[in-house]
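Take a look at the structure below.
The other protein chains are all here in position, but one chain of the complex has been omitted.
Lettered A and B in written order, each chain numbered from 1.
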Amino acid sequence: MQLPDTALREGVAESAAAVLERLRVRSPRVHCITNAVAQNFTANMLLAAGCVPSMSLDREEIASFVVEADALLVNLGTLDADRRAAAEIAVATATQHGVPWVLDPVFVDRTRTRATFAGALIARSPTVVRLNHAEFATLAGAEPSADAAIAAARANGIVIALSGATDLVTDGEWTAVIANGHPLMAKVTAMGCAASALVAACLGVELDAFRASAAALTLMGVAGEVAAAKSEGPGSFAVAIVDAIHRLDKATLLAHAKVK
Amino acid sequence: MQLPDTALREGVAESAAAVLERLRVRSPRVHCITNAVAQNFTANMLLAAGCVPSMSLDREEIASFVVEADALLVNLGTLDADRRAAAEIAVATATQHGVPWVLDPVFVDRTRTRATFAGALIARSPTVVRLNHAEFATLAGAEPSADAAIAAARANGIVIALSGATDLVTDGEWTAVIANGHPLMAKVTAMGCAASALVAACLGVELDAFRASAAALTLMGVAGEVAAAKSEGPGSFAVAIVDAIHRLDKATLLAHAKVK
Partner (left out) sequence: MQLPDTALREGVAESAAAVLERLRVRSPRVHCITNAVAQNFTANMLLAAGCVPSMSLDREEIASFVVEADALLVNLGTLDADRRAAAEIAVATATQHGVPWVLDPVFVDRTRTRATFAGALIARSPTVVRLNHAEFATLAGAEPSADAAIAAARANGIVIALSGATDLVTDGEWTAVIANGHPLMAKVTAMGCAASALVAACLGVELDAFRASAAALTLMGVAGEVAAAKSEGPGSFAVAIVDAIHRLDKATLLAHAKVK
């Protein structure tokens, strides 16, 4: 059962604004296992949104960070033995302590070992999986579509946040299509990784994983549009989107949000 | 014994200007063991200040870098087995060859293993420890204050550079309070890490560790103010502070320095 479009549209945009407000008031701690390319940009995007990021991968101390975190990100980019070990400990700790976590299965379409590792992690029930079309096709064994995403969400009991020219978020019952964003987002490395980190951040202040995920992708998409208007290319865009997340307010969000 | 405020103020600002000039003329080599999030930004800040950064962590070659460096930074962010091993070798090499070194005990308030490691490094006499209030409280077992910092500096025979809304630098005898900086500095990842790297850089051209540390934090704080005036958020601020360090001159320094 789905609400009529208008109510959902307003609901997602309104709840994105509420989540943004809570990010700034509560400053959730977000622990990130993420790839070497994305660490700096992700930390800056989280700080700009009002969060406190941490990035340790060390097996001796990662549990200390996860226990005190409001959410966890497990991003499989530049996967290596240290990151695999870190992910094992972090996911076990998050599960035990009820910390919500997001899986970003970067480039599972490129190596079989990574796809296998991602499959094993999905079996451990991430709160959300955020991924692109090629990654979805590899993991779901099906062409990306709303139906396939809904089926995958139901089969695994998770939220699927599928990024693309339009983003789709579904928990198997509710589905939102977010038509925000800008082509420059695909020309900056770690933009998807930062979106996944923002999903984790929103989970830190919003228990409903569908609403949290839709909020995060709406925030990213609107910030991307605001940033693109001030950019001359992907270099200045990567700078402007950090500013845009920092300055984003409810009025801008509601004016720009295109939720279908 | 302390100089009257005016003399100290002028002394710190003047010596910061002199140190900046020497950074550009001598181009000190600064070897950095630093966290994965901070490596790029730190290297760019050091280059902008006129230095030659290096970042190798490898146990087979780190001694070669430290022996030829003018100063060493040991930053504990994203601490892991490789960084611990690198720090052991680098500190031993620095001690043996008289290379000044700075400890930045990132997030020691978050994990006990890291606090223990930091304590062991402090026992090996870093030239300077630069840290924030939460880190100081954990390591000193006392609330951050001028008296506590002075006591810690005396007890360990080191310079303490305590960052916050105002920065405090003390060698146990002399104390400077630097009221420069901008709130955006706390919204950019690795800003404190870059400040510690700049302390190391200044130690490479100024033997008096108190003056070097006060100079570095004055340079950072003034550059932060100059950058904030040209920024629309933390993204553009992170870019502008690199430009500001690159363009900083004596007149700007003396006009902006707020040393109490």
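Operating definition for what follows: a contact is a pair of C-beta atoms (placed from the backbone, for glycine too) under 8 Å apart; a residue touches a chain by one contact, two chains touch by 3 or more.
Values in this document were obtained by computation on a predicted structure and should not be read as measured data.
Colleague: Per the definition of touch given earlier, which of B:Ser64, B:Thr113, B:Ser145 or B:Thr166 contacts the omitted chain?
Modeller: B:Ser64
Colleague: Identify the residue among A:Val188, A:Leu217, A:Ile245 or A:Val259 that touches the chain left out of the display.
Modeller: A:Val188
Colleague: Touching the absent chain: which residues on subunit A qualify?
Modeller: Its contact residues with the unshown chain are 35-38, 40-41, 77-81, 107, 110-114, 187-190, 231-236, 238-239.
Colleague: For the chain that got dropped from the picture, name the residues of subunit B it touches.
Modeller: 36, 39-40, 43-44, 47-48, 53-58, 60-61, 64-65, 68, 82, 238-244, 246-247
Operating definition for what follows: only the chains that are shown with their structure count from here on.
Colleague: So the centre of each chain is just the mean of its C-alpha atoms; given that, what is the distance between subunit A and subunit B in Å?
Modeller: The answer is 34 Å.
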